[in-house]
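What follows is subunit A.
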Amino acid sequence: MIEFEHVSKRFGEHVVIDDLSLRVDDGEFFVLVGPSGSGKSTLLRTVNRLVPIDAGSVRIDGVDVATQAVEPLRRGIGYAIQSVGLFPHRTVGENIATVPRLLGWSDGDTRARVAELLVLLKLDEPGIADRYPDTLSGGQQQRVGVARALAARPRIVLMDEPFGALDPVTRESLQASLKAIQRDTATTILFVTHDMDEAFGLGHRVALMLDGKVAQVGTPLELIRHPVNERVREFVGGSRARLRELAVRQVRDSMRKGEVADGDAIDGGASLQDALGAMLTQGRDRLPVFDDGQLAGAILLADLVASRE
Partner candidate 1 sequence: MTPRALPVVLLACIGFVAALAFPFLYVTPNRLLSGEPHSPHVVALALTCVLLAAAGVTSVRGSRVAVALLAWALIAGLPLLASIDARTLLLAAAPSARVPLGAGFWLMWLSASLLLLDRLRAIRMAGRVVAWIALLVAIVVMGSAGAFDTLALVREFHAQRGPFMDALLTHLTLAATTLVLALVIGAPLGWWAWRTRRTDGAVVGMLAFLQTVPSLALFALLIGPFAWLARAWPALGALGFGGTGAAPAVFALVLYALLPVVRYTIAGLGAVPADAREAARGLGMTRLQLLSRVQLPLGWPVLLAGLRIVAVQTIGLAAVATLIGAGGLGRFVFLGIGQGANDMVMLGTLAIIALALAVDLLFQAMLAFTERRP
Partner candidate 2 sequence: MKVIVAPLLLVVLLLALPHSASWFHAWMPTLSHPLYTRTSFLMLTLSHLWLVVLATLVAVAVGLTLGVLATRPNGRSLLPTVRAVAVIGQTFPPVAVLAIAVPLLGFGAAPTLLALTLYGVLPVLGQTVAGLDSVAPAALHAADGMGYGRWRRLWDVELPLAAGPIMAGVRLSAIVGVGTATIGSAVGATTLGSPIVEGLVGNNTAYVVQGALLVGALALSIDGVLGLVERRVRRLR
């Protein structure tokens, strides 16, 4: 559990974080989203004390980070950044093993963990552990960066726009990997991005930051359906917010059970946006839904258009 309580930070005259309070629960995928200069990266970096705060407190499991020795604190928290920052003179394996080595793990444990992470992050080209970072593609480098952040099984991982510099296809594949890993390990992830789609796609809860304050915090659906003010509505997408909503909601929640339809079936776990895409592709206004290994019902265009709670 990470708690920010009345946190303030200024650089010179410029107030970056303004009396901000926020709570991130254990096992939560929490996304800080906002335009550049909104203070989201700075807030993230107060957690591992890369940025010292001027007022307030940041607590992890009730303990103020300011009272902890800085290096052990950082070794207990995973950290991944957009520019990756792999050490060019160390192999992929050595890069991933950085924190386990700092923590004094045995060679056997470290090697086993590196092997495990390579599989987990789909870095499964033979011999990749012994290659140097400059021989990898951008996507592979970021996979190594994420693996390095996860190496010592931290309970908390901080990620600062880790997928910001990747092409859309690579980015989606990495988002999927990260989402699965988070679900399986119940790691608490605090994730910074300026991309609304990424925020809504990944986060259990999302905090929209504007001018050093949290403008609104809630689940993606809450932000889309009930923006607290005009600025939040604008950032969530204005009239296009409904498209985002389709992307956030799953087919199985809106299907009509037991009904039948012609056409290629769509998976119950897919998003309503996928369903809409499939209808447009197939030229149909209703599609069969395949869920739990059987045909479970149908999804109707009319329901997508009308779907408000």
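Selection criteria: all candidates are chains of the complex that A comes from, given by their letters.
Following the convention adopted for this analysis, a residue touches a chain if its C-beta (ideal position, glycine included) is under 8 Å from a C-beta of that chain, and two chains touch if they have at least 3 such contacts; residues count from 1.
Please read all numbers here as calculations on a predicted model, not as lab measurements.
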| item | value |
| --- | --- |
| Candidate from 1 or 2 that touches subunit A, complex-wide | 1 |
| Contacting residues of subunit A [partner candidate 1, same complex] | 48, 50, 70-77, 79, 81, 83-89, 98-99, 102, 132, 145, 148-149, 158 |
